[in-house]
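Here the complex is missing a single protein chain, while all its other protein chains stay put.
Note that the chains take the letters A and B in the order they are written out, and that residue 1 is the start of every chain.
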């Protein structure tokens, strides 16, 4: 770590005058044009990137191996079976994997859109209106953040069984529309991004409240709403327990539950490691694409209000 | 708070009302080709849907849909949850034998005796039939396959080291020592704390009585002489270090099967599927033999796995379901399809004989594979499972994992005691009469 961390506060206090040594001056001079590279901090950051990419690289390489090679050749030695593995995966139970992909897109995509809308409604109402019970409603909703999904899954199953909805798309979609975390974020975004006088002037113009919300407030909140969408998308995508309990028909499974099933076949069946690894790789690809496309929206302002004060 | 509650009640009531009007209950009449009886079937055996397709083609009046499950445990978990919830269960379910008492105790399985299931008792060995009747008059399932245990070993390594196939557990220990001494990275097998069914099979072979029914009371005999003998034996080998202590079915174990560090495996008749799936390149190097015995003069064996076809109490078409399940597990065409498509070892002995002639491809070097299997199946000892096998099995996982990690003989015996205590405590706290 060379430049960023090498001037200690003590040194600063000792020599308050601008430094005279050559490289530093060069630094200062070029700062206005182009900042010089800090090798140390770049290296640290790259190290972090390598740590995070290594297992992904492993998936990529492992997906190129045949079943036997997976357990016999060196871990990071690639092989040539990627295409065979994809074909095998595509043919597994008549292309069931693609159906899992579509299901996942449906649960996570549609679920996240609905969730974002409901969060925006609630967050906007909580941020921009004062009404009796506001504090209580927010606190109760916020408590939902604290309740783990594992605990909710069983009673949710009982409830949906009463409605006859278990083992349907609804059983996975409906419970995940409500997101206390999304409401919390939406409230912050609405408070920070939608000026109250804009709402007021629209009202005096005679605009309806829903019109204000849809045409004025939501566009202002859009970057935040995209974040909520992505956030909820990943949350649904990651939620294993709910679909695992709700669904009995593997044609309704999302990818996570489907792949986990290929692994846990019971004692009398071998685990289908190659299929699982190839499936995991293919499932990460669209998510990476989504991330890259929308990455400039990833601004999770957990406490933006305080900063903007 | 109050508002949210009332809204919740309202929403639930509204939803319930919708459901009431939404679907009329199935009257359970016999189906016709135009208006067939629809049955759902939760099963995890691979390619079972292909066997069911044969039925569906021949029987337009009873159409069966297979919902593929992730192995036996998750399917049963889901079934029990659905039973508690009052809806959501399938008509038919593939149930392992050890799950039947639990399912019966939870009132999840319909009694099939009056629906024609009693008539086919003679198709199956008595021991197998007992495990679907629990020794009473009711019939809770129709046996599908069994899993007599077998000993698989790397023939090439055995020949290389000049070892002969162990027929008793003493010989097995000797061979284990020889293998490990010749190459310290190699093991003849592993003690897997993750596979309770495997240990139960070994205990069954030793004539253990983990559960027993005595009038109106249950007996629990896990921590008794026969199983203590088994635990002590394995604890000794693990302590000595000549047997591996890591679980089976891990990437590490698979690597061991591939690179030859796992020289043997105490598996069951369905083993070829596992071996070919995990270590395809070792085909032709393995051979199968009977499980080593405690007493060579009294051959005995245990089951690991094996399952039945049961009808749930939520099914509205019990008769149609029994008709299908009977066909699936006794009809020669169905049995033949089960063997080729799903690779199971059929429970119906009469029908199996015709279907099991050629050795599995992975064992093409051993043409008499199914003769060895038949011998293994013939000597299976009787074994009674209890109503909380799930508790006992999860106690096995936890307690024997600790013991295997500790690598001490005494820890294995302590683990067995803990397993007994946890099992009995669970039964008494639930209100079972335990003697």
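Methods note: contacts are C-beta pairs under 8 Å (C-beta built on N, C-alpha and C of every residue); 3 or more make two chains touch, one makes a residue touch a chain.
Keep in mind that, in the parts below, contacts and distances are computed from a predicted model.
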*asked:* Missing chain, UniProt name, options "Insulinase family protein", "Multicomponent Na+:H+ antiporter subunit C", "Sugar ABC transporter permease" or "5-oxoprolinase subunit PxpB": which is it?
replied: "Sugar ABC transporter permease"
_Candidates A:62, A:228 or A:272 - the one touching the absent chain_ = A:62
*Of the residues B:80, B:113, B:182 or B:374, which one touches the chain left out of the display?*
B:80
_Missing-partner contacts on chain A, residue numbers_ = 3-5, 7-9, 12, 16, 18, 31, 35-38, 41-42, 44-46, 48-56, 58-59, 62, 70-71, 74-76, 118-119, 121-122, 124-131, 134, 137, 139-148, 150-152, 154-156, 158-159, 174-175, 177-178, 180, 183, 187-188, 191, 196, 201-202, 204-209, 211, 213, 216, 234, 237-238, 240-241, 256, 259-260, 263, 276-277, 280, 283-284, 287-288, 291-292, 295, 298-309
*State which residues belonging to chain B touch the missing partner chain.*
3-5, 7-8, 11-12, 73, 77, 80-81, 84, 101-102, 104-107, 134, 136, 138, 193-194, 213, 216-218, 245-247, 249-252, 255-256, 261, 313, 387-388, 390-391, 393-394, 397-398, 401-402, 404-405, 426, 430-433
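Note that in this section only the chains that are shown with their structure count from here on.
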*Which integer distance in Å separates the CA centroid of chain A from that of chain B?*
39
*Show which residues of chain B lie in contact with chain A when the two form their complex.*
1, 3-4, 12, 15-16, 18-19, 22-23, 42, 44, 46, 49, 67-74, 78, 81-82, 84-88, 90, 147, 195, 197-198, 248-249, 251, 254-255, 257-259, 268, 270, 273-281, 304-305
_Contact footprint of chain B on chain A as seen in their complex_ = 67-68, 70-72, 93, 133, 136, 140, 154, 157-159, 161-164, 166-167, 244-245, 248-250, 260-261, 264-273
